[in-house]
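Only one protein chain is missing from this complex, and each of the others stays in its spot.
We call the chains A, B and C, going by the order they appear; numbering starts again at 1 in every chain.
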Amino acid sequence: TILHIFKEIFKAGVELQSDDHQKALLVSRKKQPTDTIVNVNGEQIGNGTPTFIFGPCAVESYDQVAAVAKEIKAKGLTMLRGGAYKPRTSPYDFQGLGLDGLKILKQVADEYDLRVVSEIVNPADIETAVDYVDVIQIGARNMQNFELLKAAGSVNKPVLLKRGLAATIEEFINAAEYIMSRGNGQIILCERGIRTYEKATRNTLDISAVPILKKETHLPVFVDVTHSTGRRDLLLPTAKAALAIGADGVMAEVHPDPAVALSDSAQQMDFNQFDDFYEQIMKTVKAYQL
Amino acid sequence: TILHIFKEIFKAGVELQSDDHQKALLVSRKKQPTDTIVNVNGEQIGNGTPTFIFGPCAVESYDQVAAVAKEIKAKGLTMLRGGAYKPRTSPYDFQGLGLDGLKILKQVADEYDLRVVSEIVNPADIETAVDYVDVIQIGARNMQNFELLKAAGSVNKPVLLKRGLAATIEEFINAAEYIMSRGNGQIILCERGIRTYEKATRNTLDISAVPILKKETHLPVFVDVTHSTGRRDLLLPTAKAALAIGADGVMAEVHPDPAVALSDSAQQMDFNQFDDFYEQIMKTVKAYQL
Amino acid sequence: TILHIFKEIFKAGVELQSDDHQKALLVSRKKQPTDTIVNVNGEQIGNGTPTFIFGPCAVESYDQVAAVAKEIKAKGLTMLRGGAYKPRTSPYDFQGLGLDGLKILKQVADEYDLRVVSEIVNPADIETAVDYVDVIQIGARNMQNFELLKAAGSVNKPVLLKRGLAATIEEFINAAEYIMSRGNGQIILCERGIRTYEKATRNTLDISAVPILKKETHLPVFVDVTHSTGRRDLLLPTAKAALAIGADGVMAEVHPDPAVALSDSAQQMDFNQFDDFYEQIMKTVKAYQL
Partner (left out) sequence: TILHIFKEIFKAGVELQSDDHQKALLVSRKKQPTDTIVNVNGEQIGNGTPTFIFGPCAVESYDQVAAVAKEIKAKGLTMLRGGAYKPRTSPYDFQGLGLDGLKILKQVADEYDLRVVSEIVNPADIETAVDYVDVIQIGARNMQNFELLKAAGSVNKPVLLKRGLAATIEEFINAAEYIMSRGNGQIILCERGIRTYEKATRNTLDISAVPILKKETHLPVFVDVTHSTGRRDLLLPTAKAALAIGADGVMAEVHPDPAVALSDSAQQMDFNQFDDFYEQIMKTVKAYQL
């Protein structure tokens, strides 16, 4: 019947449209079928072996960062995170040490031979940040700060892009495209939970986003278990789920003394918890022969 | 200072309140620290070994159900699902075969020595259903149909309770309490995705709900990967994540010919996909020595 | 170009599809261009003059209901609400007086010549309810309790159908269609807020739903300002907005002594607040010559 023919044409039209759209994106797997492996000073991200990024929420002092770095190094790990510029809901909350924080991270990273991941929040700071960090993090609140994306796309430095608080997967992919369209294809995507009505967790970890992002793009995909859940007791189970579903790595916060942390005190691991977390998660890695 | 004392009293008050509240619940782990194992005619659910429930979205005919049952049996599995009463958005969509559907399920289950899980939607049908099904399913749309919960709580038959479309974990736990408070403690909780702004998936699988429910209650927790995602390509990865995070079982839809299914045609597995799904998920089970 | 032609056909296809779908619905304005006016024992709902429904959250005693009825009557109003069957999150919360509650409502309504709106939650109770209430309310948690909808559609009694906690407008319209497809077209739709991430209000009043429902269907549309907001201070402003945007009526809760109410104590108006609310809202009604 004519209605059936219309339906078929309709379907073909829909596919044509979405095909066209996806064909245009540099980050899409249609454009590049093979996985992008991001090279962070020799550390390969997205090569099949999961990578872990640990560190305090915020850089508070040299001693604090060095203490965490020592723990990371002792586990044979290579990546250190820490916030120098802190986007905070209230202007009266601790805003981070800024450039001094980046300097502390750089010094500690040099001493312990680690790679630094740190968030930059102002397009004007990207150029400077390149000298201090090994991975530029763009945070959830800035996922559609397109000026910042463009600036990060214009330098030769890996970028870890976090999904926005209420960003769709399509918007997330397009935000990555802003970076890659400027010439920088060294991008790590990071699912960090989305805002929903549920209040048992700080955000709702959208675990399905991991396989979707792996399918739609050729970029490595991380899961930030700390901000996804906001609960120390959920870090390990969600990290296990992240690796099982195919994430290329996991990010979590570690602090020498979470109770006195200047931010996120309720969700960072102390060193004992960190040891336990790492021991348990390595069992998963081995079980899967990841 | 007096302000500090007030704060301390305040905290104590908060804890007292929530303590009180949780103490009252029969389903809470505070009431019963050990895991409830639900016995479905000899099949132990929640004993540490994951259970799988497969079957078509809707019962359409004896042949259709028998074909699926044969596949399930061939894998050494024991649980069969199928909808006889179908809650559908539109009154003009297929509403299920009703009691005839239950009879088909019963006949097939007897022939293949399987246990039947099927949804009941009317409190008045609970008494009859007991003769046909081994597990009464209460669907997402009925999670707060308290009359149905009370009716299910008044019979001696395991209940699989699905989380509501937009139910909080607290509401979910309280819905289970409706059942248990009537005397029926044989309850399986089932996370099946929640409604969010994200449209890449039919619902958003709230994977963190699994460890939270395991911690807060003593009941077995399942994940329905079909309705969580609504996408055939996400069934396997989400099932792996579900088992990795500690789910007691996984539910997924299988149909002899999904393209002609009377409901959910886009998300059911055909038999080849089912074989592949099961082979892959068993690798996860073995990797974890579940 | 061929692509352009395809696009045009595609658009035509989309319109054809949705046309088809809407054509099928009895509640749609395409089916009946003129407004349905619901007649509740002589009170015309949906005739251009706004209707107000007031009353306590739950029926607690004859004296309580009679006190409210007296206030309603004194304002020249005709509609009284009150819950006899209360769907509550916890089984240990007050569940309502049941049939005794309906009897109280009936007695008071007879004495004060008012029409009663009361929620029914079990399909089995619909037949009985017909003798006690003038409008059967179907609550948010039961909007997709299709057995209840079918039962309500099978009697000759107006139905006030509340939107589900997280129901789409399309699902809401289809729920009404369940009722009308069984023969009962005396339906009042009631927006009562949807579940979102925002916690400043109990739910988020989706005010745009009112003109959409008025456009898509021929049914009267109410706004329940009490449950939309959960805040006494927002009842009046949201009621004003509801009338300004074209709602056919407003529902709000009134209790002789909210502080000791067995449910919803934080959001019901006492009599002084009720007087003030009514005086203010009538100014809006007059300003608009509604």
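Descriptive notes on the structure:
In this text, a contact is a pair of C-beta atoms (placed from the backbone, for glycine too) under 8 Å apart; a residue touches a chain by one contact, two chains touch by 3 or more.
Keep in mind that what you see is a predicted model, and the values were worked out from it rather than measured.
Contacts of the undrawn chain with the visible chains, over the full complex, involve A, B, C. Across A:28, A:137, A:174 or A:263, the single residue that touches the chain missing here is A:174.
Considering the whole complex, the residue from C:110, C:198 or C:279 that touches the absent chain is C:198. On the side of subunit B, the interface with the absent chain consists of residues 3, 6-7, 9-10, 12-14, 16-17, 166, 195-197, 199, using the contact rule stated above. Taking the whole complex into account, subunit C touches the unshown chain at residues 166, 168-170, 194, 196-201, 204-212, 215, 228-229, 233-234, 237-238, 240-246, 284, 287-289. Mapped onto subunit A, the interface with the missing chain covers residues 24, 87-92, 121-124, 141-142, 144-147, 164-166, 170-171, 174, 177-178, 181, 195.
As a convention for this text, only the chains that are shown with their structure count from here on.
With centres taken as mean CA coordinates, the chain nearest to the overall protein centre is B.
Once the centre of each chain is set as its mean CA position, subunit B and subunit C turn out to be 32 Å apart. Note: centroid distance subunit A to subunit C, computed from Cα atoms, is 45 Å. Within subunit B, contacts with two or more other chains are made by residues 166, 170.
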